[in-house]
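A single protein chain has been omitted from the complex, and every remaining protein chain is retained in its original position.
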Amino acid sequence: MYKNFRANLISDNTFKIIITVSAIYILIIVSLLITKLFFESYPIWHANGLSFIVNSDWNTIEGRESFGALPYILGTMITSAIAMAIAIPFSIGIAMFVSYTPQKLHVFLNFIIDLLASIPSIIYGLWGLIIFRPIFIKSVEIPIHDMLGKHVWLFSGIPMGLDIITASIVLSIMIIPTISSVSREIIKSVPIQQQEAAFMLGATEWEIFKLAIFPYSKAGLVGASILGLGRAVGETMAITMLIGNATGNFALPKSLFQAGQTMSSIIANEFIEAPPLSLHLSALIGIGLILLLFAICINIIAHILVIRMLKVQEGSINT
Amino acid sequence: MESYKLIAENITVYYNNVKSIKNVTMKFKTNTVTSLIGPSGCGKTSFLRCLNRMHDMNKKVRVTGKVIIDGSNLYLDTVNPILHRRKVGMVFQKPNPFPTMSIYDNVIAGLRLNGIKDKKILDDAVQTSLKLAYLWDEVNDNLKQPAIELSGGQQQRLCIARALAIKPEIIIMDEPSSALDPVSTQKIEETIMNLKKTLTIIIVTHNMQQAIRISDYTAFMYLGKLIEFDETKKLFTSPNHQLTAKYVKGFFG
Amino acid sequence: MESYKLIAENITVYYNNVKSIKNVTMKFKTNTVTSLIGPSGCGKTSFLRCLNRMHDMNKKVRVTGKVIIDGSNLYLDTVNPILHRRKVGMVFQKPNPFPTMSIYDNVIAGLRLNGIKDKKILDDAVQTSLKLAYLWDEVNDNLKQPAIELSGGQQQRLCIARALAIKPEIIIMDEPSSALDPVSTQKIEETIMNLKKTLTIIIVTHNMQQAIRISDYTAFMYLGKLIEFDETKKLFTSPNHQLTAKYVKGFFG
Amino acid sequence: MIQKNEYEKQFYKNIRCRLIINKIINICVILAVVFALIPLGSIIFEVFKNGITAISIEFLTEVPGAIGAKNGGIGPAIQGTLLIILFSSLIGIPIGLFSGIFLYEFHDRKLARIIRFVNDVFMELPTIIIGIFTFLVIVLTLGYFTILAGSFALSLIMIPIISKTTEESLKMVPMAYKEAGTALGLQNWIISIKIIMVTAKKGILNGILLSVARISGETAPLIMTTLGSSQFFHSFNSPIDSLPLRIWRFSLLPYDEAQTYGWGSALVLIFIIIMISIIIRYAFNTRLFKIKT
Partner (left out) sequence: YSYGFEKIQSNNINKFQINGAGASFPFPLIDLWRTKYINVNPEINLNYQSIGSGGGIKQHIEKTIQFAATDVPLTKNEAKLAPNTLHIPETLGAIAVIYNIPEIPHKGLKLTGVNLAEIYMGEITMWNDPKIKIHNLEVDLPNEQIIPIRRSDSSGTTFIFTDYLSKLSNEFYIKVGAGKSVPLGNGVAVIGNEGVTNIVENTFYSIGYVELAYALQTNISFAYIENADQTNFVEPTIDSISSAASMMAYDMPHAYESWDGITITNSPGIESYPLSSFTYLIIYDDLYDVINSKEHAIGLANLFYWMLTEGQNYSKSLFYVPLPEEIVKLSITGIINLKYDGELLINDAKSPHYVDYNVPIWVKHVAQWWIDDMISDQEYIDNINYLLTNKIIK
């Protein structure tokens, strides 16, 4: 045995302490954040109680205040749901494609995806407003509205391009790179032996995915999607530029072609200007708190999903 | 020509543009067992993987040559390798069961793909295949157990069962018994002898006794080249090439 | 007592609270080779992993009993297993070189990561270990190549070299040559005979010929129990137990 | 026992269908790629087309000129963005990595489960809430806007992303490598960092880059923590500028010149992110982890 092996075994404990402290840091920050949000929003809970969640009035004028968060809660749910429904298949498609393409195309696609994941949301917003909106109105909204607008409530309203559907689509475009970038890494790290096994059984590419890649990586893919959902739920700038920003009862989502509002967009629209110590400010922070609870719910659901799906927890096959 | 189930012609394999297998040609007769022997790294695995276009998976590998199964060339662009792979079962050097699936699901994975849903057929297939692979007795009351909880040898036998379940016409095995104890090995050998009646078998082995026991033909490879391919008896008793003689003696001596 | 390098006493292993190894006791003399044989799934790997507290990694496994190396019990809470693991080299059933490292880095991983930086020592260690593992000639002009690009057998020999590089006092090997061709196997066996002079070696094998050739003692396990542990000659020629006789005959018959 | 020809019949009956399904899915996948790339390509194209005309040495190095005038540049914004990315990475990357390792190492402990959950929630928090929080906790306590508040806020955005991706990547590393390391008598932290993490480095790196990219485009929290500035960085107790803020401000102004500068800033921002990503990838691939022989 070599004499100069490091005999210093304390470092293992040091390491344990470092990683534990780092992890607890997260816990502390989040608790602090929740406490802070709760105390800052206390006046609105005190004044309105739970009716804050089910009411839809919104008036910020001094002396006429009335605050209800329902439309924004619904707005967030609907936009994120539509965005996820569009983005997940696209993202996983891209991730699948990237892992099966020839080397050169693969490098190029990776580059593009990474590039796109890094474009600030504000640029997506500008693009959505200036480039996407006019095209979308002309080629999608107006034809659909003319055909179905009168009969189907989903497509009623004025096709303005500043509405729930436009915001959701741009939102999905934004989160596609995030989800596909992470999914790609997950899919790439599925052990090749797994794929060989499926390959040998005469599986088609799709079946290889179904049989060998998906079961192995599904927990990771759910994780990637949650990452995307996180971005969707919390996205502020681009949504604010595109969703039409209705408030109060007008923001209750009734049609895809109607202006809406999400929780983060109303905060973005009004937080900066809400006077200190006002009920308005505490209502906005209250919405922030709801958003937080929202995130918690999403995670509980995802957690249940993952636990159901997850059997391999670590690594591949044990010896 | 018709008596050959599988013909590999002029196979050359490049890894990152470096030749690893050089112009290998082998012909495998229907319902025979052929052993591939040779020192570690000589290209046995690489060659086997050509036989069902397994290299398609890896973009850094290039294969040239022909592989003709039942008269049609697997390497033509117009051919769908999936149709052929069904006929070719494969067992790898390292056991690779699907880790998320139970033992049962692992065995019938291939059948499920082909759209077979009838539970009775599936149950049957599981039982038959596991019995053929001599795993049945150890797992029959625990078929729902995750496959990764099996021991190494058990996993390997599970992989054999999985390959057998799709009823291939050719089966290629890369050192299937290297992780098995002698009893199982012997039984696997019996299985092979048994399967020979209906199947064409190609097997890589380091155990020359095994090669002698089970195979009709033996191929000796060295540094990516096929040195000698002959009837097993002939190759082991009076090889044509010095290299073969040396290698084979190296074992016996 | 003093002549025993390693004593495993009353080892019992539970997987998910199911006993897989039952009260196994074995004593290994200094500078001997002991073979572990037994059918697949009988618990050989599980037992080996107890010898350097490898099961610590898996929370679903519980081990009871004592493992005494050089007089101190590895399973005491006050003992740091890391210090002992350095005395115990281990080679696994499946080759597992570090995939991101080159051949060179793999061999010296144990040294460098333990803080040895002197380039001369490292170079020396690489050369000596690779030579001992009979890999040197195949890779010496390509030490920077990624280890995963080696063939299965080459990878296994690399893992042996890696284990040897830390100069262990005991080396435990789980079917090290199952993926090797006879020539390499023979050389590995020579290595083992050579290492025996300074090391205590425990080896799992399915190849009984190998057990006979290299080992001083042989242990036969069956269904998680130690059936017989004796001098190799004695065990193979006149076993005490019927089971052993049957198993050993199964091979010779 | 299913008979051979019966099985064959089944196979040929189904194979056509399977191949068609496969083909359809392949086509869908390709369509997905194409459809996704069209808008994304369009974004890059627009930014490039509109932004390139703004780029000049003066634009990259000077403080802003008067709004609407054709002189000046975004020097302070570039400097500020680089500094903020640097500082938030200094806080965020180690904490993210270490907490990711914690979640991996102690994955079944109760504490780890709680923290994993909290972390997932954390990841979903709108960045604007993080901005509000930092404003309340740091800016108001200190009494001034500072790069430190901004970096703290952005590090809070990075940490959960890095932590999550690190854990996911580590989980993908086969146990066999951990076992090999353990058998070599290595300490746990060495196994974790020098073996497991190095094996998983691609995924981890990807997470880090994703988080850096994410924060470098953040606007909302910076408005509340660094305010923005038309001057270069000169002290830790005054506001600092950054590119997203600049883009935001420019985009809200009526002057054509401001619009052009806005696109120019966007182009510079994207360029910076690409450069950071290339440099980090390069550094990781060569110096840090490839051990010289």
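Order as written gives the chain letters A, B, C and D; numbering starts at 1 within each chain.
Assume a residue touches a chain if its C-beta (ideal position, glycine included) is under 8 Å from a C-beta of that chain, and two chains touch if they have at least 3 such contacts.
Keep in mind that this is a model prediction, so the values were computed, not measured.
Undergrad: Looking at the full complex, which residue from D:15, D:47 or D:227 touches the chain that isn't shown here?
TA: Answer from the full complex: D:227 touches the omitted chain.
Undergrad: Using the touch definition from the top, which of D:7, D:59 or D:145 touches the missing chain?
TA: In the complete complex, the chain left out is touched by residue D:145.
Undergrad: To test your reading of the contact rule: which positions on chain A touch the chain that is missing from view?
TA: Residues of chain A in contact with the hidden chain: 57-62, 64, 129-130, 133-134, 158, 160, 162, 240-241, 244-250, 259, 265, 268-270, 272-278.
Undergrad: Name every residue on chain D in touch with the hidden partner chain.
TA: Those residues of chain D that touch the unshown chain are 64-69, 72, 139-140, 143-145, 223, 227-231, 234, 238-239, 245, 249, 251-256.
Assume only the chains that are shown with their structure count from here on.
Undergrad: Check B-D against C-D and say which one is joined by more contacting C-beta pairs.
TA: C-D
Undergrad: Return the distance between the CA-based centres of chain B and chain C, expressed in whole Å.
TA: Spacing between the chain centres: roughly 28 Å.
Undergrad: List the centre-to-centre spacing of chain C and chain D in whole Å, with centres computed as mean CA coordinates.
TA: 45
Undergrad: Can you give the whole-Å distance between the Cα centres of chain A and chain B?
TA: 47
Undergrad: Could you list which residues of chain B touch at least two other chains?
TA: Residues 82-83, 86, 94, 113, 149, 152, 166.
Undergrad: For chain D, what residues touch not just one other chain but two or more?
TA: 18-19, 174-176, 178-179, 187
Undergrad: Going by the contact rule set out above, which residues of chain D touch chain C in the complex?
TA: Spelled out, the residues of chain D in touch with chain C are 108, 174-187, 190, 194-195, 198-199, 201, 289, 291, 293.
Undergrad: Looking at the complex, which residues from chain C come into contact with chain D?
TA: The touching residues are 52, 54, 56-57, 59, 82-90, 92, 94, 96-102, 104-105, 109-110, 112-114, 143-144, 159, 162-163, 166.
Undergrad: Residue numbers of chain B touching chain C in their complex, please.
TA: Touching chain C from chain B are residues 15, 37-41, 45, 93-94, 138, 149-154, 157, 175, 178-186, 206-208, 247, 250-251.
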